[in-house]
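Every protein chain but one is kept in place in this view of the complex.
And then subunit A:
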Amino acid sequence: MLKGFMWLMIFLVIGNLLQTVLALPVVGSVLGMLVLFLVLIVRRRSSRSMGVAAGHLIHYFTLLILPSAAGLFFLGTTLTDNWLRLLIAIVLGTLISSVVTLVTMQAMVRWQQRRDDAAGAS
């Protein structure tokens, strides 16, 4: 647990370093996640200790996010002036992307099926 936690913190530091050095518009934790994902792919093996530590932390994601999430109710005019337009954008945007994703994946799965069938027949 502690060893895995240390490694997660090391990747967080690497992410923070990358953000600062390359002046990227993404926070260090997200960069750290991407670097760790690449390391696991290259290594071709998961990490038990990091898996255990990550599992514990991920279990409490909602708790860890609550302080930021409550900020929604303290935005004042930023929210009251814009909520209807925001809601329209969220609802329409989500419906459009849901339909696009369903149709694309459906077409791609059928394409793969035809390719597999052709490979099997030859």
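Some observations on this one:
FYI, contacts are C-beta pairs under 8 Å (C-beta built on N, C-alpha and C of every residue); 3 or more make two chains touch, one makes a residue touch a chain; residues count from 1.
In this text, contacts and distances are computed from a predicted model.
Missing chain, UniProt protein name: "Membrane protein", from among "Iron(III) transport system substrate-binding protein", "Membrane protein", "Drug/metabolite transporter (DMT)-like permease" or "L-serine deaminase". What subunit A contributes to its contact with the hidden chain is residues 5, 8-9, 11-12, 15, 24-34, 36-37, 40-41, 46-47, 50-51, 53-55, 57-58, 60-75, 78-79, 82, 85-106, 108-109, 111-112.
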